[in-house]
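Selected chains only, in their assembly positions.
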């Protein structure tokens, strides 16, 4: 059972920052869940900077405390969480980087350790899902929070591996379960009407930011979770699902997004699901300011993901 | 038909930034709408900096893409939009600057080209409206989104041309249609109770931020558009109608404002109106940070204005 | 009757900044309310910087104008408000600082002058409440807006005076009325489940940010004010009750907070209460950016507090 450094004894601004002040264990074998950084931003189409995402999220997560009263759970105890450090990327070489990520994640999935991942740009989700497949696990359902479809075919002519194409690749490679792809928060302007059609061919239900506004998180999550049932679920959160007011530090911000309160509500519903992997990507702290609210939101959303899973696992036996 | 640079071929961070990566054509004669910058901030009563508004908005607008799925429209194709550059102001001399703006806009209005204007401080709306009158067009209805009345008589003793007096001047000069002035988002503290009375003498309906909260955008826009009917409509958006969380980079920010999602909803309703001119003013990027969320919001709101008009024009024949 | 510098004559960016451009009177004897700064941040558990809070709030408050149309009141006239400067703290020595604060406030309370205080970290509320008791006044009800309980026993082993323990100390010292403690906006993660129990032993009703979301400000304030009735009420607002998007410049920001519009609504309800003291704490402007939206929000919230009291006092006789 892992315990974070106690913030009431050791001030939160002291000591080397790990996620939530948890132990750093590059050898994660005894954990049941890990925090893992994937510092990579070469596949971004606009602003770079997400390579500093894991570092910024660790720094901001020093404020996270071990008990969540809304979930009534101690997630780190339940999930035996450690900070497993980062996977070293290969700057300038997308596919080499993907290979390293896949290698690093495969033994985690094989051991049924649930990774909570901090990106990095959104392209990193593809090798994570490949690792799950390589570990012999069944294809998971995908719950995808984002301002963007990420179902484009290619960028820059013919490049198929970017932060805007990973959902299509994952679908083509059989990494996600058929009829089990759900999107929430979509709102960006598009290249053409074809984008809508192409997305619909892959994604089962797309809830736009307008849908969130008119229907509310509860109705949407009820429908999604009813479709997913007890299938293994992979959750991928692009921080740009939040409005730029809440998450300025990101690569392709889009106006009209969700509030942090809405997003927390969405994630709290996940206690009803069987989460097998979770990532939060696209935090680029250079585009934030000294207050680092984006990394702060990110660290809280990862924490809520952990709490939801912990509550799922400890249902009936909490505290 | 104009097309922006394709962001899936040429990365959005590359090339000289024009609005939405549209062609720069100082000679705008073949366009049906233009983006035009009015970089002027000498008439501001508090923070200066709006002279960098057009530059910042162009930079942020690199993220805007040509198709809007919510309006189901390609605005640049429908409106044949170009970036017409800026009008050169005369720093230190308000009235000389107004004369230059009026001269630049008059031929646009005469040719029924719809200007989408990026300020500059709010005083620029006055010479724009003068240009419309000088072009022989009938006085338009005015839909004014703002935290402030802008119906004051004068500042600094006797100065009648400032960013807080343009509505009164436009009204006095017959530049806006009688009984056709509507305000949304008003909330600033005031100099005195007289301000309320004086504003009411000019403005037909004032919806405060509290009204937006209690009534919602749909009810308010239904009432306003019902009153406007098919009259020509000029829309003026002060970015400070948004809360400072959404638009910190502005000259006179006021707490308690609208969210970007609310403001997008308001503007999307404009597809029912006959917009003949549109401005978005008071972006002062020095008061934002590296993430430039204010300019980002501004570029999206201008884009939504374009989409609404395009949808209005292409109703029944979209795509 | 005090009047601020007229922003329509003397531009708001000119002259030495006092709160709302009110007269600076270190000798406050003729006032009926004062603005007072308590620049202190040594009792913070995470980010320091709140010692610059009063300075930043004064600077941002230059935008505040003398008439509030929502309350229909001129608060500075009704309350005869002056800026009384700051209490000099003793950096590095918590208890010496508390003694200075208590000394400074005691004569104000004795003279029934209502202090509107800008912190400083939240520990400063304790000596303010001690001053009220020392002045012979009855214990007030406490309305506490915050993301955090602030009812912890001690930090750093045995330190009982920090920004996270003041509510417990005030309760123990009999500085607040029994069964008259109300919290709004609570949402932080906690050290343990014991925190919830310990808080409940002191606080009568705790409304979390989820409660605000589901019940709305009106229902909550109706219940709270019904319980308080016409008792003397002390209001303490930690700026971190707002979401980090609205108030990044603070020491222990927590995702999922209130909007500035919600918070203004809460405070406007206070016109029904008998406010005898008000503080707004934890503004750390170093964690904001050039636009200083946190100090701007803070200055508006203090102003709304003043307006509510002014409206309360002038009910039936306004203007």
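We just call them A, B and C in the order they show up, numbering each chain from 1.
The rule we apply is simple: contacts are C-beta pairs under 8 Å (C-beta built on N, C-alpha and C of every residue); 3 or more make two chains touch, one makes a residue touch a chain.
Everything numeric here is computed off the predicted structure, so don't read it as measured data.
This structure file shows 3 copies of a single chain, while the whole complex it describes contains 6 copies.
We adopt the following convention: only the chains that are shown with their structure count from here on.
Two copies of one chain, chain A and chain B, touch each other, and the residues they use overlap weakly: the shared fraction of interface numbers falls below half.
Here the CA centre of chain A is 37 Å from the CA centre of chain B. Counting partner chains per residue, chain B shows two or more touched chains at residues 243, 245, 259, 289. If you check the complex, the residues on chain C that touch chain A are 45-47, 152, 154-157, 187-193, 195-196, 208-210, 213, 243-245, 248-250, 252-257, 259, 286-289. Interface residues of chain B, counted against chain A in their complex, comprise 6-9, 11-13, 62-70, 72, 74, 243, 245-246, 259-261, 264-265, 289-293, 296-297, 300-301, 303, 319.
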